[in-house]
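Here the complex is missing one protein chain, while the rest keep their positions.
Moving on to subunit A:
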């Protein structure tokens, strides 16, 4: 069945089964491969997107349930003022090692800073704990969130 999705402000259509997770529609059908597959069970955060501004695991969202909601992905973050700041901090601090988790990290961090512009360490832990970094770049992820929020880094 054909679904019309609002992704990064564009109407995109996908002819897929309704139970297909949004993750795979983005990656395989819409060719937006920045959103990553890590676990498929909401345990790693690599597939994080924003649904109406809320960070959500796209591996858990059947495409039929998306409806008219606004979907934002890592490919759309440069057009989001907070996302852009987060990307800049990630670049300046050279956060990534392999980089595979970082799209999801940036999506979670952008959602955090949109709601909480100056997060404490505890708020960072809470918002970011669903995002695994196998390379363990956590020290820099924390520093980059602080930098993007204009706080002291250590």
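Rule of thumb we're sticking to: contacts are C-beta pairs under 8 Å (C-beta built on N, C-alpha and C of every residue); 3 or more make two chains touch, one makes a residue touch a chain; residues count from 1.
In this section, contacts and distances are computed from a predicted model.
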item	value
Among "Amino acid/amide ABC transporter membrane protein 2, HAAT family", "Cytochrome D1 heme domain protein", "Xanthine dehydrogenase family protein molybdopterin-binding subunit" or "Beta-ketoacyl-[acyl-carrier-protein] synthase III", UniProt-listed name of the chain not shown	"Xanthine dehydrogenase family protein molybdopterin-binding subunit"
Hidden-chain contact residue, picked from the options A:35, A:58 or A:149	A:35
Contact with the hidden chain (one of A:16, A:56 or A:71)	A:16
Residue of A:5, A:46 or A:71 in touch with the missing chain, whole complex considered	A:46
Residues from subunit A at the interface with the omitted partner, ascending	16-17, 20-21, 24, 27-29, 31-41, 43-44, 46, 73-75, 77-78, 87, 90-92, 94, 96-103, 106, 124-126, 128-142, 154
